[in-house]
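Sharing a structure below in structure tokens format, with a few things to ask.
Of the protein chains in this complex, one is absent; all others appear in place.
By written order: A, B, C and D. Residues from 1 in each chain.
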Amino acid sequence: MIVNLWQAQVEVKRKNMETTTTIEPKQKVYFDLTTSPHLHSRWTTSKVMWFVVAALVPSIAAALTFFGWTQIFIIIVAVAFSVGTEISIQTIRKKQITWFDGSAALTGLLLALTLPPNFSLSATAIGAIVAIGLGKQIFGGLGYNIFNPALVGRAFLQAAFPVQITTWTKPNFAVDSVTSATPLAALKFDKIFTDTASMTIGNIGGSLGETSAIAVLIGGIFLIAVGIVNWRIPLSMIIGMLVFGGIFWLIDPQNPTPVFHIFAGSFLFGAMFMATDWVTSPITNKGMWIFGFGISLVLIVIRIYGGLPEGVMYSILFMNGFVPLVNRYTKPTIFGVAKEAVKK
Amino acid sequence: MSSKTFKSGIHPKEYKELTEHLSFETIPLPDEITLPLSQHLGKEAKALVKKGDEVQPGQMIAQAEGFVSAPIHSSVAGKVMSLGKEQTSSGFPKDSIVIKTNETVESQKFLFTPLNPNAVTAEEIRERVALAGIVGQGGAAFPTAVKLTPPKDKTIDVVILNGCECEPYLTRDYRFMIERPDDLISGLKLIMKALDVKRGVIGIEDNKPEAIKILSGKAKYEEGIEVVSLKTKYPQGAEKMLIKAVTGREVPPGKLPLDVGAVIQNIGTAIAIHDAIVNGEVLITAALTVSGKGIKNPKNLIVPVGTPIQNVIDYCGGVTEDAMKIVVGGPMMGFAQFDLQAPVMKATSGILVLTKDEVAKNPETPCLRCGQCIEACPLNLMPTKLARYTQLNRFEHAEEAGITVCMECGTCAYTCPANIPLVQWIRLGKQKVLQMQKERVVK
Amino acid sequence: MKKQVPLLREFTKGLWEINPTFKQILGMCPTLAVTVSAINGIAMALATTFVLVFSSLMISLVRKLIPNQVRIASYIVIIATFVTIVDLVMKAQFVELSKALGPFIPLIVVNCIILGRAEAFASKNGPLRSVLDALGNGAGFFISLFVLGSIREIIGSRTILGYQVLPNGFEPWLIMILPAGAFLALGLLMGFANLYIERKKNLVRESLIAQYKRVGREEITDEVLKEAGV
Amino acid sequence: MELLIIFISAALVNNFVLSYFLGICPFIGVSNKTSSAISMGMATTFVMALTAVVSWLLFNLILVPFKLEFLQIPSFILVIAALVQFVEMVIKKVSQPLYRALGIFLPLITTNCAILGLALLASMRGYDFLESVVFGVGAGAGFTLALVIMAGIREELDLADVPKPFQGAPITLIVAGILALAFMGFAGMI
Partner (left out) sequence: MKQISLIVATLTIIGIIAGGSLSLVNNWAAPKIALNLKAETERAIFLVHPDGKRYEEIKNAGLEVYKVFNEKDSSVGYSLVYDGNGFQGNIKLMIGLTNDLNRTTSIEILEQSETPGLGTKILEAPYKDQFNGLEVNPSIILVKGAEPSNPNEVQSITGATISSKAVVAIVNEGITKLKDIENKGASE
């Protein structure tokens, strides 16, 4: 459509010439007439998506190491059904098919990495269909969704099959003290603390992608370094957790330390890969800070007072709902306007 | 030295190495020149010659019409061939005078009597600048005499010379700064005198340490003149950004630099003023950079105004096989060309031949709400929203969101990973909104 | 004088054409809240229909006697009376059902369908038409509740009206009987209903155009299309 | 502490709209603009607090002593309607700007099931006076929260490319469904 518009403008220009002058271009004509700017950064949507996929490779490797290579099937099913759903809906809607931009595959991959090991493949497929169908395409497809599609898929699965999705597998190489329960569940239900070292390496129970904090951090820092992930969101989440978690810890030292909260569960995975989803996070810098702090606040409340041990998914989805309002109230003041207002 | 700057902006690859080491060369006179009557912002000049007239170099062939306008001078000796519409580098045909060069006549040297820069009055400077047809060399081609005549109720306290040259590729201002530093400072002093201002600042991006060194050395001996090093960042050279970086003042939307007490002139403009006053020259040549990977021999050139772009390109050895796009001006704000007979104009600062690799056409997708355009926009606009409102024909919303403030610097479109032609949409929306506002006034 | 609509239409229009849930988007709260199972939906729809029919009848009977200022207040009292009767009867005779429907039986009183029909229809028409209209709307409400209740019950509990219809191998989707499932199911149902209507409209429109072309008439005015119900 | 739990429960855990399905009509009807959503939310919260007070007094001081509990439904709704009418009149007299911001939403609220539901639930649960009031304010806050979030989202969706059959009520319901999923995180908090 856009191409047509610019072509139309070029047509008009040519017509103008024909009627008003008799000049014929005497030399080779250069037809790339798109207007300024003539330079562009090297990023494209698909490149961004595939970079994120690349950043997830360490986490995938950790998942396969700790839970066995068969977990690859969960990933394959999730990706295949995500891409399949995307293609089907775009076909039905008679829209251009854009699975190759990688966003659907990424959604599938992220969904898979938030599921518990050995999760049922048929339920995985349902999750992927919901993620793309209800999480993304119903809003109009890429770029228009309000909620993080992968998390919509997972939240749906958690509400549909709460038992299966809280059934954890013991990791390979587990030492005796390690139970199959996640550190947070172990804490909530049995008051057992897991040491930070185990959580850093990853031989603990938990979702596929979240087990190894190191793998997550490697990918996340890579994304920050290449400028895909805006550092404000993970940073504000971490600061938020240190502050709010610290407050709860000071009030009652029975509560885990903020550091435990950061390494436990999917906090880091959420902070690096899911809260930072461009589409569903704020577009303003100030908004990103609010978003990050908000996630941490909601999360700590869920973890300490809620019935469920973990709440990263819920807190991100909850804050996703606020993003339009946050964007609206953190709209940057146009250059020079503030000064003028002050003068008046 | 710590460098000053403004918030946001981008860092495109600079490509200055292609030409920054090359001194200016003067290109031979072309066989024929085309002089559009409107090479400046404001009213078109009024032709003083008719077909068949003989003209001399430096002779005024069109006079300024009204206050915001500038005269046009012939840059060669020759004969007027025709008056009519000719293609220009802005993409629209304009009324032009075509002159055939007469090879036997030597080119003009002095047209005005040189004046003593220490003795001239403000009035004389303004008059001379107006007569010499000087327009801003920074791109907008605003008649300089008008800028030197501020309304009585405004107090100006600083003149800033814009040595940023923030657009990639271009090195014209840089060459001026290292080749003609004394003339440049003389020009600045003349501007300060015309405006009765005591403070002069030369703002230079810190990717030009050589220029900063030379000019700082000279400025030491001049009262009230200082050199400010600025962070290398696009669009550091945009007026509002430069004023912010140098003085901390912000020009409100719809206002001019002089509303915050500043006047900005380009380096080339200062040189032209010096030439007009001290040497008595009129503005009949353009200094420009010819660059890009698609040109065989990149150069910095002095070109008679009116020379066809084709001639300039030929002089630089022609284009390479993979040339894709020819741009007049900088790569961020310049115009793509489809007719190489269009002439070099007074404010033309560069001619770029870009290859496929440099232009990098990427597929467009819907906005990903990454916020990079917002983070980058130096005027704190929300380009993604402006473009989307335009796409959906919601011009009231676009107006509310400040679409008319946009200076079309292209920063947003440069960053956009979804490769949305943001500036094009914004331009379209801006036109519609301005039209709407006009209709409202009529009502 | 406006055209007299055939009596039967007063009933049938409520089934789909002005279906309270899908077309008027009224009475959403009970629709979402009670459709955990088909039987709940049926009970709710019957209770609502009872109130709807009797209050419409009452209102159409007394409509000329009531001064305009207290019209709404009187309607509400009439409706509230019937609702209380239903509530008391259910508490006395159908304990389990009354527990399952919770406060939504008393809330029939504010169900916009009832006041809506009272205002829009019963206050302007005679008893017979009012009762037919009420029955039609009640039936439309019944259809929506039954369909939604069945879908949610089948997927959420594998059963319909208490009988297991899906094999044990099917893991029930708990979400369908949770609040979130109610919203999602109704949203999707409405969307697909709209899609279906749009498709059908297009088909009718196209066949109409083809027909007119065959007859040789050129112009298809909006009125023609409207008359054909498009 | 008990009061705080009642408040949190009504506002978040058992959000009136997203988990009790009360006030869905205004939730769908008035959520397309943030500004009116905020006004509607404030007006509703206000009326809810008043309703909690008045219905508690009515129920415990009149209906129960005279054994008239069976008149609960008609008497509640009449009293609420009269109350809202009265408040509207007062606001109109006292402050025009406030009337413009809140007043026009008041009549809409009268016959809305969230209000009556609040009164009924409070008496069903046997809350004492203070608890009723806190319950009313909490429910109002929860309603406002859901309404304002939804309004923000719908304004954003205005710029999106939602398939035509799903525009309007269907997409609103689906977003509500996803919000309800998100609110499930608060489950078990009471």
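Keep this in mind: a contact is a pair of C-beta atoms (placed from the backbone, for glycine too) under 8 Å apart; a residue touches a chain by one contact, two chains touch by 3 or more.
The structure presented is a predicted model; accordingly, all values stated were derived computationally and were not measured.
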{"item": "Visible chains that the absent chain touches, using the contact criterion stated earlier", "value": "A, C, D"}
{"item": "Contact with the hidden chain (one of C:84, C:123 or C:144)", "value": "C:84"}
{"item": "Options C:101, C:115, C:148 or C:177, residue touching the unrepresented chain", "value": "C:177"}
{"item": "Positions on chain D where the hidden chain makes contact", "value": "14, 70-71, 74, 187-188, 190"}
{"item": "Chain A residues that touch the omitted chain in the full complex", "value": "162-163, 166-167, 189-190, 307"}
{"item": "Absent chain, residues of chain C that touch it", "value": "36, 65-67, 69-70, 73-74, 77-78, 80-81, 84-85, 88-89, 91-93, 95, 156-157, 172, 174, 177-178"}
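Operating definition for what follows: only the chains that are shown with their structure count from here on.
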{"item": "Whole-Å gap separating chain C and chain D, where each centre is the average of the chain's CA atoms", "value": "23"}
{"item": "Gap in Å, rounded to a whole number, between the CA centres of chain B and chain A", "value": "44"}
{"item": "Interface hub residues of chain B, defined as touching at least two other chains", "value": "366"}
{"item": "Two or more partner chains touched - positions in chain A", "value": "134, 138, 141, 144, 156, 159"}
{"item": "Interface residues, chain B side, partner chain A - complex", "value": "10, 12-13, 84-87, 91-93, 168, 240, 244, 249-253, 255, 310, 323-327, 329, 331-341, 352, 354, 358-371, 374-375, 378-382, 384, 402, 405, 408, 410-411, 413-419, 421, 423-425, 427-428"}
{"item": "Chain A - residues contacting chain B, complex", "value": "2, 5-6, 10, 13, 16-17, 20-21, 23, 25-27, 29-48, 98, 101, 141-144, 230, 278-285, 288, 331-340"}
{"item": "Residues of chain C that touch chain D when the two form their complex", "value": "25-26, 28-30, 32-33, 72-73, 76-77, 80-81, 83-84, 87-88, 103, 106-107, 109-112, 115, 178-184, 186-188, 190-192, 194-195, 198"}
